[in-house]
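Written out below as structure tokens is the structure these notes cover.
Every protein chain but one is kept in place in this view of the complex.
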Amino acid sequence: MNTIILSAVFGVVLMLSGTFIDNKSSFKYIAGIALVILLALNIADSYGYAIFNIKTGNFLHFTKFGFLFNSICIASTVLYTILSGKDIENVGNHVAEYFALIFFVLCGVSIVTAYTNLLMLFIGIEIISIPLYILTGSDKRNLKSNEASLKYFLMGAFSTGIMLMGITLLYGTNGNFSVDRVSIEIQPLTYLEVLGLILIFVSLSFKVSAAPFHFWTPDVYEGAPTVFTSFMATIVKVAVFAAFIRMFETRYGNMGGQTDRLIGLVIILTLAFGNLTAVFQQSVKRMLAYSSIAQAGFMMFAVYAVNDAAKEGLLLYATSYCLATIAIFAVLVKMEDYSFEGFNGFAKSQPLLAGVLVVCLLSLAGIPLTSGFLAKYYMLAAAIKTGSVGIIVVMAILFAAVSVYYYFRVIQSMYFKEGDVAYPAVSGTFKFTLVLIAVLIIALGIFPTLLLQFLYF
Amino acid sequence: MNQFSHLVYLIPLFPLVGFLINGLARNSLSKSATGIIGSGVILASFVLSVLIFLEVKSPGFQPVIVNLFDFIRVTDFTIAFSFRVDQLSTLWLLIVTGIGFLIHLYSTSYMHSEAAPHFARFFAYMNLFVFSMLLLVLGANYVIMFIGWEGVGLCSYLLIGYWFKNNDYNYAARKAFVMNRIGDLGFLLAVFWLLAKLGTVDYTEVFARVATLSTFDITAITMLLFVGAAGKSAQIPLYTWLPDAMAGPTPVSALIHAATMVTAGIYMIVRSNILYSLAPFTQAVVATIGLATALLAATIAIKQNDIKKVLAYSTVSQLGYMFLGLGVGAYTGAVFHVMTHAFFKALLFLGAGSVIHAIHNEQDIRNMGGLKKYMPITHITFLLACLAISGIPPFSGFFSKDEILAAAFEHNVIFWIIGVLTAGLTAFYMFRLYATTFQGTFRGTPEQEHHLHESPSAITIPLIVLAILSVVGGFLGIPEVFAPDSHWLEHFLSPLIAKTEPAHLLTHATEYMLMGVSVGIALIAILIAWTRYSKKPEMEEATGAGKVLANKWYVDELYNSVIAVPIQKLGGFLNNIIEKNVIDGLVNAVGKGIQYAGRQIRLVQSGQVGNYILLMVLSLVLMILLIFYGHNLNPIINWITK
Amino acid sequence: MIPVLLILIPLLSGFITFFLKNERTVKSWALLSSIATLIVSLFSLGMLQGNNQLTYDTQWLPLLGSRFTVSLDGMGKMITLLTAISFPVIFAATYKNTYSKPASFYALMLLSQAGLMGVFCAADLLLFYFFWELALIPVYFLSSIWGGERRIPVTFKFFIYTFVGSLFMLLGIIYVYYQTPGHSLAMSQIYNLTFPDGRENYLFGLFFIAFAIKMPIFPFHTWQPDTYEQAPTAVTMVLSAVMVKMGVFAVIRWLLPMFPDASHSMSHLVILLAVIGMLYASLIAIKQDDMKRLIAYSSIAHIGLMGAAMFTSDAAAMQGVMFQMFAHGINVLGLWITADVIEKQTGTRKFSELGGLAQKSPTLAILFVTMALANIALPLTNAFIGEFLMFSGLFKYNVWLAAIALISIILAAVYTLWMVQKIFYGDAKDSNLPVVILPNGTRLMLMILVVVILVFGVFPQPMINLTTDTVTKLIAQIK
Amino acid sequence: MSIVQILFWFLSALALMGALMVVISKNPVHSVLWLIVVFFAISGHYVLLNAQFLAIVNLIVYAGAIMVLFLFVIMLMNLNSDTEPQKNNMLKIAGAISGGSLMLIMIDVVSSSTELAGKSALVKDGNIGLIKNLGRALFNEYVIPFEISSILFLSAMVGAVVLGRKGEAKAV
Partner (left out) sequence: MPIQYYITLAIILFCIGVVGVLTRRNAIIIFMCIELMLNAVNLLLVAFSKMINGHAFASDQASLAGMDGQLFVFFIMVVAAAEVSVGLAIIVMMYRNTHSVDINFLNRLKN
């Protein structure tokens, strides 16, 4: 509960501080400190030191998994703020509000990682979504930003409608909105429930940009101000996965025996769309958008498998994906040219940043020694553990290989091609944080236990 | 006793040391030092060989196996690096080291015009060759023999391509090596066959356990071994490398392509005679091939104008004889012919070398003539050798050839007829060569004539020695018909030769008749050749059938178009079409396909919200359909998702 | 501790190298550290099996049932020795070569050595996979940065190709993991698995593709000639001397013992492919005009033989494979070193532009010819031993296949001697090529290699003995 | 047919017609007005189901506030029927067909759902729709979602500020 309340409070604080403080650059410090406090209190909460002892009834249930997920999201946001705080200031005048919205999103995140009631899922998703509509459109004079915002909004609202229909149908059968497993024995689901679950599944797939409900993703990610794309593509996306897995790990774990075929199809489609389309992209930013779809395809395995390995894997995946993507975006934001050619010769002018980028890209591509590898490993392991070794796993493998193609294009540009990159001077903190991320990626790639032990201790 | 036999490892060691010294210190040694080292080590080997021979000759000698170390030892089999001293190997030791030494001696003079490092290189190669040949001969199992087998092939390659600046020589060298390798392949397969069936390649054990092999196995093994022998001993179809090998310096031709290396095949078959005796089919094949080779090469030799080429084809022809002998079971005869042939063929080559040396590397006999007055010693020795090879009694060739022919007659009259015919041809082309070269008048340039001289003693001494051997060598195997029980060689080798059922002995009358016919035909041929070519040598290009012979029955061209060109074409096809377009093309097509798919799929991303939502709704509809109405699709879906 | 040292020395010194400035320092440092590795490796030779210095085991990923277990058996010792020899030889032989950013170059080289050592020492499947990839990444960078003209697409293809293969292996690993009773990936556990009917063949396929691409076995080989041609020669040496052995090694270490039945039932197909590949590569090699490409194809042919021999389940053949791994590594190393020297000094690798080098550079010619002879497996060179043993096993497996495969040794003679002839023979006057001067380090290294070639050609037994334990165990496992 | 039934059918027909007209009307203003008709019809249904509170809230929030907002925006933009170009007919048909098929499928699934067979909604009676009960529940059990939804409003407010305020400096 700490996190939900405090993130809301901090959001309000930042919003209000906008009226008192003129200096744009001070907000990121405030936000940074607030985030660190939030992180600390979230961790404290996970060990039972809650400040607010509120009965959450059957709406929220806090678990280690949820707390750890929150921690990951908040910690990622901390890194994000350190790396990209300066760039947020460049988006527009409402810096305080942007940070406030980010805090509101975090509030939504901590709701969807802990909900036990469809109402909370709905509200949580909306709390996440609405600030994102706004952040996407925050570059108000930029037509692309406008367009992205409107597209996102229209489709988001539409998917909300679908989700509500799904929730309603579930309610119609059960008479309540709880997702907790009521009885040990698994009863076969009714038609109505299955239909409702499909609708909820579709809507959540939309949120995590799983194909064929991913169409908004590339456009929105490209149109949105790059800093916010970074935020959306990482923290928000993995949080929705937490919601997703919560939905299907509980009462609806077995969608009438139909889950795996549906999710299997979605996984294949997502991997295919994400990876194949990313191959053709000319802009790194848009490529990353498609890559985020592809990564979502892999994270869908957690939803497919819903077992212990899946949960562990999702945590690891979320972490490594967030770390790597945030770092890449942090570097990308400062580039003038988002095309692949814009990176030509980057290694020469910025060897350190290039090195970090390489680690991140390798992690995204799932090369061993980076956490991305173990994350993918866990996902595949989770899928295979369910006993169905088949086309989808092979497809995942093949598409993972395809993904190497576009990730390595960046590396090729940076290291093997000649070119001049005009890159602004970056602060020591920036570099340090990037190196920290790289180290984390590698450390987790060798000892994932560093992270996953928190699930059990 | 056997004190020297146990030192047998020194015999190959000497040449090896010579090779190392000459090879490594080639830049610092003077020519004379090189010559002394190079020839000296062979002499040392020869001396030791003689000592061992004396030991072996003594009655009651048992073969000595000198085990140096385990070459390859794996769970299934062990191959020892060991040498075997017995009658056969000792005999070959003498031939190899003896003639080898003479040729080395000869080379010190013949190759003297080479620069010191190259001179040293030459001797290094020669020493290495002798070393390999000795390994081949001494090895106590097929693998060691194979080591020497390939080693002589290598040295042959190195020596043929000794003048590496000339690309034609290089091609010839490569051809020799590759053709040898084809034969080696057969040898190797035979070795594997033995290993697979018997788990050993050791002669003693193989021959002891030969009874456990099926007839098919034995036939296969012997056939494969024969393929190896055909490669090394230049039999049909693998003979074409030998004439080309004349590209090397003449001593090389003498050493390798006459006296030693080409006899390796004979050695191997004699060594394996116990196997061959059990494989009548193989024997028939061997005899037929040998005979065919003898005839074919002899016909070709008639129309050759290069002095060395003639000799080369005569070598091929004589080898064919030896195989005929092997094929009809006259192992001793074959060995006997190997020996006599080694004497007179070395002599012929060295004589030819002497001639070539004298007229400054001219090899075309049409540009020679009348050399007998300029080079008396060469002339005489060459003539003796020609007589010997023609099978004129009492020269050595007569006895050995006669033995083979007699055995052939016993076996099959047709063999004998063709054999005699070939013998006639041999006499004809040899004396064509002799007459064209030494009789008549000199047809070269005046400048060449001015320089004509007899060769120095380092060349003539070996000639003389070999000439003596050519003349008297035949007395080692006097046939039964002249003096009963005087065939020394047969006695000497008898412990190693398979005991076959006694051939129905020819009556003395028949035998005399056979001898008479063959000698008569030879004499007639000599007469024709002498009279025809000493006055008016064949100067114009051959036409008609002669052209076919001059062009060696177009066998080279045939091989070229049937084997070499198709292989090259196949390589080109694989390289340019299959590799680039099919296999790599397939790999690249996957990449291209992915890019293409990416290009196409991205069109779905039209940018239109309406389309996006439409697609979402459609997918939703499909999903619901799939779940609720998709039972009919179950097999397909299960296949996809399971 | 030995295997840990073998991995750690290059790993750490590799990282240190990144921060060294001076080119000389970098080179000396790399050379020194690789020699240190070599000493450690030599040290291991003296240790008997069962010596606990040869294994190291510690907790690593309890959640994935994977432990950090490294150990050396006979084959391990042999192949790590090859790796340990290769790197100092490469460093010394190419000492005179200059690279832009030398620190990165040598650092990556050392890292790839660490990866290779890891692959050869790993006794845990996941650990093995880690190192398998770790060895690949530095090579990717090395070739892409310092390679030839078409380096980027070519190296990339190589990378993707091998990566796809290893991903399949990853699937197999995961499946195997769930099959083990204690959910473990330790070698001891997975060696004794039995799989449900039919599954074993699929699993075999998953692993085999990875290894076949790496070796490479026809028709998965097309990455190789291009990569060898485009990579900087030092990297090509690593690739062909050691890295392709990863595939062979992996088959013996993992594939055969894990799936003996499948290996047995699939052996026909594999051997057939391997034999086709031998002939195919040999025929193509005949038509090459580029020295590097020719050696590349010849390497494919040689590896093809190893690929065929591995699946014969014959002890002698297996010994041959192990021996040949070492022998081929040494031989091909020598060939590449010469190729490098010739290319660096004459500026070309094309046979059509070379010729007559023997006249001006006789030492080089002699050394090269010796190695060329080893390449065609002439007796008394090390390659003969290996090929002899392998062919003997292949022969036992199938006479016809062996006979067909043997044709490739004839073709080997054709193209190898062709290469010798075009480069060294002929008249030097025809070409305006400069004299090729062997730098001292290169000359020394080539001489050492030639000595090794000959010594093991005459006295192969120590090397055979080294790997006998592995073979015995393996054969027992398979049968 | 009872009055309830008559009302039900009437309201349903009204709602459906209104909904159709929302979609069909070319003039946005008409669409808004038809939507309001739908809302009224639905509110009528609420009343019928004895959910008075929701009926009122529906009218106030939807018909009153939201639709006015819509209307306001439409007026502001001065949109009329001429300004909206029609979609490509193909797309329209495709949209209609897919929407229609969605409807058919959903209805089919629901109607073949056995657990709903014979169940009916309690009309007129029941007191869960009363404001007293709803209010009590809202501030007791539902206080957490209730409070949390305030965050939603906060962010919507912030959004309105961020997006609505004029005068950003940055050019495209």
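Quick notes on this one:
Which chain is which? They are A, B, C and D, in the order written, and residues in each are numbered from 1.
Note that in this section a contact is a pair of C-beta atoms (placed from the backbone, for glycine too) under 8 Å apart; a residue touches a chain by one contact, two chains touch by 3 or more.
On a predicted model such as this, the values are computed, not experimentally measured, just so you know.
Within the full complex, the chain left out of the display is in contact with A, B, D. Within the complete assembly, A:149 is the residue of A:17, A:149 or A:291 that touches the hidden chain. Panel shows subunit D; residues 4-5, 8, 12, 15-16, 19-20, 22-23, 28, 31-32, 35, 38-39, 42, 45-46, 49-51, 53-54, 57-58, 61-62, 65-66, 69-70, 73-74, 76-77, 79, 84-87, 91-92, 94-96, 98-100, 102-103, 106-107, 110-111, 116, 118-123, 125-129, 133-134, 137-138, 142, 145, 149, 152-153, 155-157, 159-160, 163-164 of it touch the chain omitted from the view.
One chain of the complex is left out; on subunit A, the residues touching it are 119, 122-123, 126, 130, 133-134, 137, 140-141, 143-144, 146-151, 153-154, 157-158, 160-161, 164-165, 167-168, 171-172, 175-177, 218-220, 222-223, 280.
Interface residues of subunit B with the unshown chain, by the touch rule above, are 602-603, 605-610, 613-614, 617.
Please note the rule applied: only the chains that are shown with their structure count from here on.
In whole angstrom, the spacing between the mean C-alpha positions of subunit A and subunit B is 76. Each of residues 160 in subunit C touches at least two other chains.
In subunit A, the residues that touch at least two other chains are 191, 195, 405. Partner subunit A is touched in their complex by these residues of subunit C: 60-64, 129-130, 132-134, 137, 141, 144-145, 151-152, 156, 159-160, 163-164, 167-168, 170-171, 174-175, 177-178. Interface of subunit A with subunit D (complex): residues 4, 8, 11-12, 15, 54, 56-57, 59-60, 90-94, 97-98, 100-101, 104, 107-108, 111, 117, 119-120, 123, 126-127, 130-131, 133-134, 137-143, 149, 169, 172-173, 190-192, 195.
Within the complex, the subunit A residues that touch subunit C are 312, 362, 367-369, 373-374, 377-378, 380-381, 384-385, 389, 393-394, 397-398, 400-401, 404-405, 408, 412, 415-417, 447-449, 452.
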